[in-house]
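Before I ask anything, here is the structure I am working with.
What follows is subunit A.
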Amino acid sequence: MSLTLDLFTVAAVSLGAVFFLAGTLGLLRFPDTLSRLHALTKADNLGLGLVVLGLLPQVASPLGWIGLIAVWLLALLSGATAGQLLAGAVRPPEWARLTAPGPGKDTADD
Partner candidate 1 sequence: MTSALAVDAVLALLIFGLALWINAARTAYGAALGFMAYGLLLALVWVRLAAVDVALTEVALGAGLTGFLLLGAAARLAPDASFDAVGVSGKGSRFLIALLCAVVAVGLAAVVLVLPDPAPTLAPLVHANLARTGVGNPVTGVLMAHRAVDTLLETLVLIPALIGIWSLSSDPDWGGRPGSLPDLSSNGPLTLLAQVLPPFGILVAIHLVWVGAEDPGGKFQGAAVLAAMWVLVLVAGLGRAPRVTSQASRLLLVLGPLVFVGIGIAGVWLAGAFLAYPEEWAKPLILAIEAALTLSVALVLGLLLAGPPVADGGGVEPRP
Partner candidate 2 sequence: MEASAIPTAWLAGLSAPGGVLLVVPLILPVVGLLLGLLLGGRRLGPFVFVLLSAGLAAAVVVAAAVVTGGEPMLYQLGGWSPPLGVALKADGLSVVLLLTSAVVTLGVAVYAQRDFRPPGARETRGSLAFWMLLLGVWAGLNTVALGQDLFTLFVALELLTFSAVPLVSLDGRAETLAAALRYLLFALLGSVLYLLGAVLLYGAYGTLDIGLLAVQIAAAHALPPSVLAAAALMTVGLMAKTALVPLHLWLPPAHAGAPPAASAILSALVVKGSFFLLLRIWFDLIPGLLDLPAAQALGVLGAAAILLGNLMALQQARLKLLVAYSTVAQIGYLFLIFPLAGTTSGPTWALSAGTLQVVSHALAKGSLFLAAGLIAKALGHDRIRDLAGVGRVLPITLLASGVAGLSLVGIQPSGGYLVKAALQGAAEAGGTWWWGLVLDAGGLLTAAYLLWFIGHALSGHGPHPATAKAPGRAQELVALALALGSLLLGLLPAQVFELISVGRVPPPEPIATAWAGAFHWGSLAAGLLPLLVVAVLVLAFGPWGGRRRPGPLGWPAVGAAGLGSAVGWLDARLRCWPVAGFSLLALVLTLGVGFAFGARACVT
Partner candidate 3 sequence: MSGETLFGLCGAALVGVGLFGVICQPGALRKLIAFNLLGSGVFLLFGVIAKRGGGALAAAGQGADGDPVPQALVITGLVVAFAATAIAIALLRRLAGLNDQGRSEGEPPPASRSRSDGGP
């Protein structure tokens, strides 16, 4: 029984690590702030979720589970808010009027 749990942990955590790698790659490679934000908030949160999921069987007491999940929820909440704040700061003014669609033209700002 514990062998399968350990295998599950290794698999989940390594999958999470892959997502973290993808998020970091996105951060480095993507052209502008908005797409980088996209990569970071999506990939890293999912990566963290997988790591937490992988670690759950290792933790004995249920209090530990609640702690781990609370850490993940906090990361989700603060990641989303920070993403909104940064996006709000970087959003080009013309998007505000939603008349001129199109990707962010401020590629040279950050």
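Annotations for the structure displayed:
Going forward, a residue touches a chain if its C-beta (ideal position, glycine included) is under 8 Å from a C-beta of that chain, and two chains touch if they have at least 3 such contacts; residues count from 1.
Candidates were picked such that all candidates are chains of the complex that A comes from, given by their letters.
Because the structure is predicted, anything quoted here is derived from the model rather than measured.
Every option in 1, 2 or 3 comes from this complex, but the candidate touching subunit A is 1. Of all the residues in subunit A, the ones that touch candidate 1 in their complex are 70, 74, 77-78, 80-81, 84-85, 88.
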